[in-house]
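Here is the structure we will look at, set down as structure tokens.
The complex appears here minus one protein chain, its other protein chains still in place.
Naming follows writing order (A and B), and every chain is counted from residue 1.
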Amino acid sequence: MLLFDQKAQAAFKQNKAALVGLAFIVLILLIALFANILAPYDVRTQDIMQRLRPPSSHHWLGTDEFGRDVFSRILFGSRVSLFVGVTSIITAMVFGVLLGAYSGFKGGWIDQVLSKVIDSLMSFPSLLLGILIVSAMGPGIRNATIAIAVAYIPRFARIARGPTIVLKENEFIMAARACGATDARVIFRHIIPNLVGEIAVMSSLWISAAIIIEASLSFLGLGVQPPMPSWGMMIKTGVDALHMAPWLAVFPGVAICLSVLAFNLLGDGLRDLLDPKLIR
Amino acid sequence: MLGYAIRRIIFTIPMLFFVFTVVFFVMRLAGGDPTYVILGDQGSQEAVTQLRLKLGLDEPLIVQYVQALKNLLQGNMGESIINDRPIAPQIMRVLPFTIELTIAAILIGLLIGIPLGVAAALRRNKMPDYLLRVFSLVGLSTPSFYLGILLLLLFAMQLDWFPIIGYKRTGDLWDRLYYLFLPALSLGLGKAAFVSRVTRSNMLERLGSDFVRTARAKGLSEYKVIYKHALKDCMIPIVTVSGVYVGVLMGGAILTETVFNRPGLGKFLVEAIAQRDYSAIQSGLVFYGIIIVLVNLTVDLLYGLIDPRVKYE
Partner (left out) sequence: MTGLTMETILQVKNLSVIFNTFEGKILALDRVGFDLFAGETLGIVGESGCGKSVTALSILRLIASPPGEVTSGQIIYAGKDLMTLSPSAMRDIRGEKISMIFQEPATSLSPVFTVGEQIAEVFRQHLGLKRREALEQSVEMLKKVNIPEPQMACRCYPYEMSGGMRQRVMIAMALACNPKVLLADEPTTALDVTIQAQVIDLIKQLQQDMGMSVIYITHDLGVVAHISMRVIVMYVGRIVEEAPVMDLLMSPMHPYTQGLIDSIPKLGEKIRGKKAPLKEIKGMVPSLLNLPPGCKFSERCRHVMDLCRQREPELMQIAPGRLCRCWLHHSKGENST
């Protein structure tokens, strides 16, 4: 596959930014997996005597309004962000790419109708669509994930549809069909592998967007519910206590920025890699 | 141009219906029983029955839809569940704040983003270019509400240069601008990061193009070559991209209004959500949808004015 041959790997290694991004993502993944080992405190441990304390040697990033350790909560918060971000986008990818490839491949009135629907859905900003769906379905991590996935299905559909329309005119497609290949086989074996590059780039960039949306939803109280820590939710309580304890709002934000930055770097790096103008 | 404009305007009408329909049906179908949403499971049988009657929930769904549509077209968005006051006037009262915030953010984004993008393109791979790429990457990775918090902490709380609450009830134009500045900046910088990237890549392409070479061969000053020829051709993609971004901005405005405690459609929506005010949530979202469709229309029409291929069809 185009993405994994020798030359591509060598070029990828040269792109430092992408490597940094990838390294960061691995780091976050490890933090998420081993949060229970890395965190000095449990997320729920309250200590009212210690509430709203600034960073100290006991509590590296301070404590929140219930005396819970901010550092630990941030570590555990990575689970939510990573889970929602990755799951929603992968779900959207699967449904969206199939939808877009099918629509582009079939052409005709099916394509006309589907692409109109896709374009109309895309005019909704993802955050608003997320708010709509979560408001209707009720808050929680599951619904937030579904909401974000639904928002991104049209976007994946769009990036799959365009190249499919171009590709299906290619002779090797016609040859395959002439050999009696079913539509599904043609789509899976011939068209989708050509989409992998573009899909990889956009997935990475959209995961970072999904993390921000999840944080925004949690900020609004629509995402993950307490006591599960979410970076967005932590920022909200931080805003409420901004005078007294600014660190409550600042540190979770840094975590969000770094995670988003990591996926953005990876996505940009992949994009540079695949840009035909830059191929030597 | 006229044909294009008329076609776009006509196309907007089904879009508006579509928005309303999506919001209505998602809320009804995806969300369970509205009475449950509003009253929780604490509601007495009586309260539930009353509410169902009031909201007309016993009618078939299609009838409810048509009725809601009719109401909407008459400017009636129902009453707030919580305080029983009509929703439409409430929204209209806070709407200007959101609009001014969004417009200010767009302007800031363009005024900062375009020059930065041009500067980076002109000094490719030198210091200004690297700085810009770092800035734009960081800007894109920072949620706008978080940026707002940081700005608030630094400029309002620490330095006391700007007020903490994002609006003032009475006040002249200067006051309004003063209170608008930090919130608009927090939204606008994100847009600037995005616009600067688009500007940079488009300018780089134009600067190496044939028609720029011709402009130089004509003996035009470098200033004219860059701004009159190269940049003007970039405006089309910049406007297109900005149009898409307005939706993102409006989403971000919801959170910004909360951070800065500014009145607006976003704050209205957030409060409605917190209070589980079903009707208000629905109406708020419909309103957002309508505004976005209208903004998209405006951007498309603007696009028609800039691109000669469209202008003179």
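Following the convention adopted for this analysis, a residue touches a chain if its C-beta (ideal position, glycine included) is under 8 Å from a C-beta of that chain, and two chains touch if they have at least 3 such contacts.
Predicted, not measured: the structure shown is a model, and the values here were computed from it.
The missing chain, though absent from the view, touches B when the full complex is examined. Residue in contact with the omitted chain (choice from B:Ala5, B:Ala119 or B:Leu220): B:Leu220. Interface with the hidden chain, as seen from chain B, comprises residues 208-211, 213-222, 224, 229, 232-233, 236, 306-309, 312.
Everything that follows uses one rule, which is that only the chains that are shown with their structure count from here on.
Once the centre of each chain is set as its mean CA position, chain A and chain B turn out to be 22 Å apart. Of all residues in chain B, those touching chain A in their complex are 15, 18-19, 22-23, 26-32, 37, 137-138, 140-143, 145-146, 149-150, 152-153, 157, 247-248, 250-252, 254-255, 258-259, 269-270, 273-274, 281, 285, 288-289, 292-293, 296. Across the complex, chain A meets chain B through its residues 120-121, 123-128, 131-133, 135-138, 208, 212, 215-216, 219-222, 235, 238-239, 242-243, 246, 249-250, 253, 256-257, 260-261, 264-265, 268.
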